[in-house]
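Only a single protein chain was left out; the remaining protein chains are all shown in position.
A and B are the chain letters, set down in written order, and residue numbers restart from 1 in every chain.
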């Protein structure tokens, strides 16, 4: 029985609970983990970033149910992508942009209606399609049963930084609970600072505790990317930082 | 071992965790699902609506623990209602208004103190009474052991729309995370539009993605009722919609 990880923009409220009800109705012994539900409404790119930096902590065999889905009920496809020994269920809207072609074992459409709930709404496929299909997968149903095999899927290049003139430009992809502004600039190398608009952040530290009070710092965040933080405060609020803002290496 | 579903107005915070601690102390193998904890504080009607539209997704045998309980510690009764193959624990305050007499197998008071925690506070019966009783039920304790059988319970008619002059009037019963205003007007038939106060919502669509930007729409929501939505935005915030507001069919 595989682990099922839920990653949505449903926030608090009765949507996640309904998905779990369906999951446990169809796979009574499933183990379900809430990965995140706090993605900003319809923020596909934020969801893609968070998934890209967290899936590897889950064991092989995990079924990820990723639902950030502004196109719910339209003709957009739903995908089952096998990669890295896991299965990712998601709408074909860029949410799986982080899975490179070389990692993909195969891609199937999710279209076998007998696996869905008997009644499918046009507003909540997380409950009516994703949950029963994930339950089936966790019980060993082969992905080939879900639908036709297809070649590729939508990848949104904005998930990745660009390089020009030797420096990279990325963006803020997540504001966390502490007000830290997380970028998509990998923190593997060194950096002299980050720039957002005209503001330069040049104070680079290793831990939150090293930051002086009231002066924002740059540090290697736990997602493996640079982030901007403010000690005992919210960098995002203090500097009006928002998801989507471009960030340049200084 | 039955599934236990928790439906409260406790929000984030340490109350739900305490209930789970007691549940697992008394039924170590219980499977617990958070249905919702986001109901507005003391909003019995909102809780009743959400329960009414979600219980059916849970498997038969589920024990629902419904705690929206402004009268905690007073002489209001606590009920165990058997209906539709499930058991509903709730204060007798209207939270189970959606269970019609014809569906009820029986109703018992929850009054057997030996099933409660040894010390019962007057402010948190969710932990001190509901949780240990639900644990007992999930382990197979017969509802007759909980207390006397009674005939009926409080039903609040405001949960249901009224009909006058061929048109129905209901109300907003829930604002979801996306700012969608959910009504209690069933969306089984057709409608020409909805009116709230002097404002008329006449643009009816099938999916969120069909909505034009900046113009609110009406659509069949996933609760099986009409809801008002705004694409990429919060209809509730944009139009100051709140739980309890009357909604008329146009």
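One rule holds for everything that comes next: contacts are C-beta pairs under 8 Å (C-beta built on N, C-alpha and C of every residue); 3 or more make two chains touch, one makes a residue touch a chain.
Nothing here was measured: the structure is a model prediction, and the numbers come from that model.
Here one chain is not drawn; of B:24, B:104 or B:204, the residue touching it is B:24.
Interface note for the absent chain: among B:53, B:86, B:127 or B:168, the touching residue is B:127. Within the complete assembly, B:11 is the residue of B:11, B:59, B:233 or B:246 that touches the hidden chain.
Along subunit A, the points of touch with the absent chain fall at residues 3, 5, 7, 11-12, 31, 33-38, 50, 54, 57-59, 174, 176-179, 206-210, 219-222, 232.
Summarising the interface, subunit B meets the missing chain with residues 9-18, 20-22, 24-25, 28, 41-42, 70-74, 121-124, 127-128.
FYI, only the chains that are shown with their structure count from here on.
Mean C-alpha position of subunit A lies 30 Å from that of subunit B.
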